[in-house]
Each structure stands twice: as C-alpha cells, then as structure tokens.
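Below you'll find the structure I mean.
Yeah, one chain of the complex is gone here, protein chain that is, but the others are all in their spots.
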Amino acid sequence: MGPNSFGNSISITTFGESHGKALGVVIDGLNPGLRLDLTVVNRMMNRRRPGGNSLGTQRQEGDKIEILSGLYQGIITGTPLTIIVNNNNQKSGDYQKIEELYRPGHADYTYQQKYGIRDPRGGGRSSGRETLSRTAAGAVAMQYLNKKGITIEAGTVRIGKTAIDPTSTSYNWSKRIHNALYCPDEEATASMIETIEQCRRDGDSVGGIIECHIKNLPIGVGEPAFDKLEALLAHAMMSLGATKGFEIGEGFHAATMFGSSNNDQMRTDGFMSNHAGGILGGISNGEEVVFRVAFKPTPSISQKQKTVDQNGINNDLSIEGRHDPCIVPRAVVVVEAMAAIVTLDLLQIREARRPI
Amino acid sequence: MGPNSFGNSISITTFGESHGKALGVVIDGLNPGLRLDLTVVNRMMNRRRPGGNSLGTQRQEGDKIEILSGLYQGIITGTPLTIIVNNNNQKSGDYQKIEELYRPGHADYTYQQKYGIRDPRGGGRSSGRETLSRTAAGAVAMQYLNKKGITIEAGTVRIGKTAIDPTSTSYNWSKRIHNALYCPDEEATASMIETIEQCRRDGDSVGGIIECHIKNLPIGVGEPAFDKLEALLAHAMMSLGATKGFEIGEGFHAATMFGSSNNDQMRTDGFMSNHAGGILGGISNGEEVVFRVAFKPTPSISQKQKTVDQNGINNDLSIEGRHDPCIVPRAVVVVEAMAAIVTLDLLQIREARRPI
Amino acid sequence: MGPNSFGNSISITTFGESHGKALGVVIDGLNPGLRLDLTVVNRMMNRRRPGGNSLGTQRQEGDKIEILSGLYQGIITGTPLTIIVNNNNQKSGDYQKIEELYRPGHADYTYQQKYGIRDPRGGGRSSGRETLSRTAAGAVAMQYLNKKGITIEAGTVRIGKTAIDPTSTSYNWSKRIHNALYCPDEEATASMIETIEQCRRDGDSVGGIIECHIKNLPIGVGEPAFDKLEALLAHAMMSLGATKGFEIGEGFHAATMFGSSNNDQMRTDGFMSNHAGGILGGISNGEEVVFRVAFKPTPSISQKQKTVDQNGINNDLSIEGRHDPCIVPRAVVVVEAMAAIVTLDLLQIREARRPI
Partner (left out) sequence: MGPNSFGNSISITTFGESHGKALGVVIDGLNPGLRLDLTVVNRMMNRRRPGGNSLGTQRQEGDKIEILSGLYQGIITGTPLTIIVNNNNQKSGDYQKIEELYRPGHADYTYQQKYGIRDPRGGGRSSGRETLSRTAAGAVAMQYLNKKGITIEAGTVRIGKTAIDPTSTSYNWSKRIHNALYCPDEEATASMIETIEQCRRDGDSVGGIIECHIKNLPIGVGEPAFDKLEALLAHAMMSLGATKGFEIGEGFHAATMFGSSNNDQMRTDGFMSNHAGGILGGISNGEEVVFRVAFKPTPSISQKQKTVDQNGINNDLSIEGRHDPCIVPRAVVVVEAMAAIVTLDLLQIREARRPI
C-alpha cells in the first residue's frame, strides 16, 4: 500500500497539492447502504476552512466538494467514494519567492532533498491543505459512527502558555462547539485569543494542544499486537503535518504516577476511574477514549528568519501573505476526522474477526 | 496484513504467549548477504531480560534464541528469518488466581470481552514478554543500520517524579549504557533507584519516560503523507504494551512555544537548532532524530485492588509473585529495537522510490 | 488496503462508475523525476477506447484525461499522480431496462446481492470502463519501463475457433501493432474478423486469448513465496472483468509434457529454450516473460436470454445498444497496462531488497 493510503478494512487514499488542480480522497471499503448527508460533510469542511472566524487566516478557500464516484441516488454503494475539491482561487504568485528559499519549519528542504523536485506553490503536497482530504473522509466515517451512537468530539485545551482548567467553573465541554477556538473553557479562551492576536501583531505564531473524546465506543475495538487502538490513533495523529506529540489517558503524566493510583480499579458497575483513557492492551474497554495531540506553532511567520536557498546560499526570509498565527482551532475537526477513520476501520475489523 | 505484523518493505510478524510453548518473530524482506552477529542479538535480548540487575524482577527467564529459518552458514539469505524463544521455566501455578480475576491495568478484561477466550497464564498474548520477539527482530535490523553508520540509542530520562537534567554536570548521554537504569544522569539515577526501591517495599510500581536518539540518519527517510517517519515511530512505540505517550523533538512543549523560537533556522552549514527532532514534513532532515515515550507504572502491584471476576462478582486482588516495580529500564532496548525496525523499513523504501 | 487498490511499492487505486461523474486512478509511489509523455498516455487510452476500428462498438467515448495531482511542470513529483476521465456523453437512458433485469453473464445479480444497492447505469462499477483507469496507470508505468529498455507487448492470438499459428509465414509479432485486432498473424486475422462480424450479425459475441511478452526484463524480478512474478501477473490479469484463465510459458500445455522436454536446459550463453516463460521459482530468469490470458465472450448480446428481475420474476432480455461483439482487441492494451504496473512494482521492490 502506498504512503498516501491509510487504513485496513476502510482505507483512504489522499492526493493533491495546495495549488494543483484539485485535492481529494478515495475512500474504499465503506459499508453500502448509508445515505450520505452532505450537510454534515460541508459543516466539517467549513470548520477546517480558514476564515471561519476572525482569528484564522483571511484566505477564503472555497473548498466546495464534488463527488466523483461511489454514490448512487444519494446512497453509498460500497464502491470507492471519491471526493475532490478543485483549487480555484489559489494565487501562486504569493509563493514565487519561496520556490528559491527553504522556509524554516516547513518541508521545502526535505522534499527537495528526497524527491529532487517539488511543487513549491503553497507548500505543494506538504501543505496543510492536504487535511482537507482527510476531513472529507472523516466526515463520511463520522456518519457511520453516529448511526451506531458513537460520537467523536475534540476541543482546544491549550494555546501557548494558556491551558484550560477542567476543574474551573468556566469549563464546559459541550459548549466548546460554539467557542471561537473550540475551547471548552470560556475563561481560558480570552487569554488564548489574546495570545493569538499578539502573535498576529508580532508576525509570530503559537502552538497548542487538542483533546479528543470518543464516546460510546463498544468494548473490543483495537487489534493487538500492532494495531492497538492507541497505536493507530497515534499513527493517524502523528501523520498530520504539524503534530509533535500524542498521548492517551494520563499520557506523559502517567510517567510520574504510581501503579496504585494509575490503575483503574473495577466494580461490577464499571471502572472506578479512567486513567487509561478507555484502552487496555490496545482494546477499548467501554470507557471514554481520551487522547491529546500537540501542535507546533505554524512555521509560516512574517518575522525575518535565517535560511538558505536552493543554490545553497545563506539568505533571510520574511514570509508574507495571510497566514494563521495558530493552526490549532482549525485542526480540531481534522483530529476528529482522523479519529473517525481509525474508529470505523477497527469497528469493521472487529466484525470480521468476531468469536464464532 | 494481520495485526501481529508491522512494517512495509521489512515486516515483522510476532507470535507467542507468555506461558505458551514459544514466542518468536518472522522477519521478512531483509537484504541478503549480512553475516548475523548473534552476540549482538543476545546482548540486546539480555538487556530486555528481567533480572539484568538488582532493580528488576527476580525471575530468570532463559530467553535463549533459536533460529528456525533464513540463515545459511551464518549469512542472512533474504528469505524469512525466524527466531523463537522456547518457554521452559514458566510457573503457571503463580497465575491460577488471575484466571478468574481481572487484574486492574491489565488487558485481562478486554481480551476476555473481545475474544471470548484467552490464555490467562502470565497475561498470555498481552504479556510484556511479547516484546522479546520485537527485541530479537530489532537486534537484526540494528546490524543493518550500524553497517551504514546509523546508531540508535535510548535512555531513561524520567522515573516517577525524578527527571534528568541535561544541563547538569552529572549528565552524560554516552555513559547511560553502563547505568543500571540506562539513565544518562548519574545524579538523577540515585533518586530514581530510591523511587523504585520504595515502590518495591510498598508493593507499588512507578512509570517513566524513555528518550531515543537516531544518529547519522541520512536525509530523505520517511514517506508522506501517512508513513511519515514520526507517524511510524509513534505507531511502533504506542503498540508497546505500557506506553501512554509519544513525542518528537520539542513534543508537547512545542504547544507552548512561538514559531519564532520553535522554527529551526538554517545556514549553509546546517540547521541552527533541532526543535523539530530531526524531521520536517515527515522526512528526516539530517539532524538527530529525538523522540520520547511515556510508560505507565507496571499494573502488577501487590497492594490490594478492587476488581471483578469473570462471573461478574466484585472481589479484591493482591498480585503476588515477582514483578517489576518499574518496567522502564528493561523497555529501553525495546524502544531501540522498534526504532530500528521502522528506520530500516523506511531506508529500504527510500531505495525503491529514488528519483530517476 | 482496500480492494480497489493494487500493488505494493507502486500502488494504484481505481475508482468510478461507468456513468458516474468520472473514473480515475491514483498512482502512488512513483519514482520522482520522470517527464510524463502525455502522448504515450493518450495513445494507450485510444487503443482501449471503443470505436478505434470498425470492429468495435460504435460508442464514441471521449476519454479525455485530466491530471489532478502529482505533476509539476510536466515532471512526476513522487506524490500521488491522479488521473481522471470525466463521463460526459453517457446515455443512461439506454440502461433503464437493466435496472430491473439481471443481465446474464454480468455482475448485476452478484452486486445487488452483495451490496444491496448498485449503480446500474452501464454496469456501474463492474463496467469494462473501469479498465480505463488501469490503462492510464499502466501508461505511466510503461514510461518508466521503457526508459530501462523494458518493453511490454501484447497481441490477440485467438478469437473463437481461430488461433494464430506462430510457425506460419503469415506470422509476424512486430506487425501486430498495425493490425485491426492486434493479431500477429495476418492470415488468421481475416478469419477472426469474419467471426466477429458474424457475431455482430447474429447478435452474439465471442471470446479470445491475448498473449503478452515482457522483453528485456532483468534477472531477479519477483518475490517468493507469495509475490512471485507469475502470481502477481495472474492476480492482475484475473482481476480484469472478463478474464477466465491465465497461463505462463507452456501453461496448461505443460501439464501434458515430460520433464525432459519441459525443463529449460542451460549453457553458458543462456537457456536453450523458454518453456518456463521467463520465470523460475517466481523470479525472472532473464528470458522473455510470456503469458496468455483467456477472455470470455462479451456477455452483452442482443439475442433473447432468460433471466430474472430484481423482484424475482422470470423474464426475457434482449440487450440493445451498441456493444462489442468481441472485447479482446480492446483488452490488448489493458493487459499491457496491468503487466506494466506489476513489473514496475516488482522492479522497485528489487531495489529495496538488494543484497548488501
């Protein structure tokens, strides 16, 4: 399987460059018979889209989806479902300079070294626009999950130095969907927004953390040894462009804990805690699956940076144009999308390998 | 591909239960012609083995490897290399009780729910003994890497509340190999050992963090979009039994940073920093690859815990027997092994997809 | 990997229904740096196209390719190369009747039973139009092979009762490219054409055999045990819609032979014969790879046939519209295309697993 495909029973294959003709995804292995709700797809696509609120980039990407195959009279047929988004309004002129200069923090240098050639317009294949394909696929997967009562909800829990406080009275997970940053803590939000706005003024950018909850997942999802639920989630999340870390349940904090406090003891009515994050031995245990993903600051900043050009000459670079000072709020839906794909894939596999 | 296989061009398939007849691994896709150095394999196997030092479990697992196929006159032939370890001295009697009781923090409950049947002896397939197969495979992969000058070195950087301090004068990465905990900071080591010994006295356990460095990796290793180097490393590490988190470069700390400080600026003689951890856009950039893995406290503790049995009755459980209060030092070599497999796999794939 | 993907190091993912919006293919894993010659692609697409000569269907499918991704300034970049063909002039009205009736010899019935839903227009996903995607991908693969001096040439060697005679003076393999049926035997061609024309008059159809030669393939291509060259070729060919048989070298005739005559003896200047068809133990031996593929008669015939409808009522069916009485000549290029994909895939893998 090629490196642009992901999944086993369900698999997605993404393609497309930031300023190429189109980006898209082929989703293979879907259960036939589902009526696809395009409003759900578009809603998720819009959440990923820049310009969704005042804090994102000012670019207006149309991102209008077109379905090429796999749908008949609105029903998913089980043949490959292909969704594309044509690139219409990309101004490649903005990127002329960076054809020659390697942007720090971007993949320009490594692509050039690896492939010997690259489409430099807008970052080409390594652009964050690739997540558009994943979001579309995730929006399809999500509808299967929702039909089974499974929901996947992510939110912003840190921007720079500001983290949410789940014990605060201002914390309300369900309200995060109406929050400009998808942050479940309204009080923290103000500080986060201030950080982002300061970055915009400074020509800088900032990172953050997204937390994701998979709810109502039945027991038994995940395939040891190598396709453990957390392993596939980690693979999915760390394959996103700007991610630097993944943790499940207590995550890195578990490293500081004792077994006596980290173990989730059991009673007949369930687990007494959920330090594990809903997974034991790679298999869902019926509790909520909780994981977090760390995002680095957007590498595109307008501050002057030292770099080299393709001819190996030292140079300085100030990246102009409209760039997100913080990618995190837009990435929330992408995290949900990738989690949905992993979950649906493992749910299908569970059906294949049921006890007789 | 089954869930007990991992890798693309190189692939490993592990098998075996803790107290079954044997555990082992089939390694497929190896480049023919390498003379396999069994002392390297045995050295890595010994590092994983319990009882390697006073801090581990007192069990003496023989773990003597046997090679069933793929080697002719000491040379790897390119056909599947199969390595097994027969289970000789496993006392299954120790585990009689846990056939009936689900051990908190273990996979007993989820395996039973998922499969309807499980080998309960020593944790069966979900036992940490499965990493024996991975270590053997990694020890083979390592020899290919070393021949190319690539080395992979891991060490313990946190046990419970005690973290190393890389700026301390007691910090020396290269000395960690002689350290009882594979810790590069001798001063921190004392405190770590005290924590572990206290756990042993308390019938408790403690977690920790392992850091791993891949050195001399050439540029261009890693396959976007989904087989990014960090994505495969994360997959590999999170497929280990007790891991709860993975991060690369600045990792979760990057979430608190600004782009202006996180971006690695460049000069003609290389990058000016390595916040990225040696990867840009999923592709190695020539810098050292640096990642960390969080391990939870060993779930087997002798303190009394609340649990239920297979019949759904509430019960208490004190796990007797000789168990590691801290798995981290033994896991260091396993992290190296899995990193070696990922690295060799991606190096092979780089050869397949070279620019023409 | 999904069932609509094929290949390991190179992989293709095809999508699209006969009368859907578009058909296409994503090709992943290509070596970067090749300048794609679109005239080669179009030439192969045209050879597959109906209406290429008087013997095919009268439909004029435009089959104009559009490249969505993976190409920059005419050069293949190594990211997924996506090629689509929009469906413009499909008259779905022709197919209204067959929504209700299962066409004998077609996949209508099995798709309906398996998926519970299908796109019935023009056969939907099971239409021969799917080979358009494969042909486009094969035309890309072919250019890599040609650059290495490897050529792949197929021809029609049987139509119905008429087989070519390789010992005849009218036999000339290289002339088959100018032959209306891609037949290397001009004398046999006349009889084949008569058979096809008679079928058209009779509202019937006829089958045939295609032979394919892979020339200048280096030694060492093919991966035992399961990815033997002939096994992957068989998989590729038998995944085509109308194929019923595959054989390599002497093929089924080998079953009638003795070892003393079937074995290819060797001298220092090479093999003394090529009964094996260029493969020993699944690995190319430096001789020409020769295989044959059997095609059944096109199932769409205008003669009245007995069938049932979706409601389980007996009915009769005469398929109207313009249908090929013989698909074989158009399938020649499809066989070449699939052979090119298999060959390029295995050549890449050979690079990955070279002896050290």
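Order of writing sets the labels: A, B and C. Residues in every chain begin at 1.
Methods note: contacts are C-beta pairs under 8 Å (C-beta built on N, C-alpha and C of every residue); 3 or more make two chains touch, one makes a residue touch a chain.
It should be emphasised that the depicted structure is a prediction, and the values quoted were computed from it without experimental measurement.
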Among the options B:I75, B:I177 or B:A190, the absent chain makes contact with B:I75
Among listed residues C:L81, C:A136, C:I248 or C:V289, the absent chain is touched only by C:I248
The listed residue (A:I12, A:L34 or A:I65) that touches the chain absent from the view is A:L34
It is residues of chain B that touch the chain not shown, namely 1-5, 7-8, 10-11, 13-17, 20-24, 26, 28-29, 32-33, 66-70, 72, 75, 77-82, 84, 114-119, 124-125
Note that chain C touches the chain not displayed via residues 1, 3-6, 8, 14, 102, 104-107, 109-111, 113-117, 125-126, 130, 158, 160-161, 199, 202, 204-209, 219-220, 222-228, 230-239, 241, 243-252, 254-260, 262-268, 272, 276-277, 279-286, 294-301, 303, 305-308, 312-314, 349-350, 355
Chain A positions in touch with the non-displayed chain are 8-9, 29-34, 78-79, 144, 147, 224, 348-349, 351-356
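As a convention for this text, only the chains that are shown with their structure count from here on.
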Dist(centroid_CA(chain B), centroid_CA(chain C)) in Å evaluates to 46
Between chain A and chain B, the Cα-mean centres are separated in Å by 26
Shared-interface residues of chain C (touching two or more other chains) are 8, 29, 32-33, 78-79
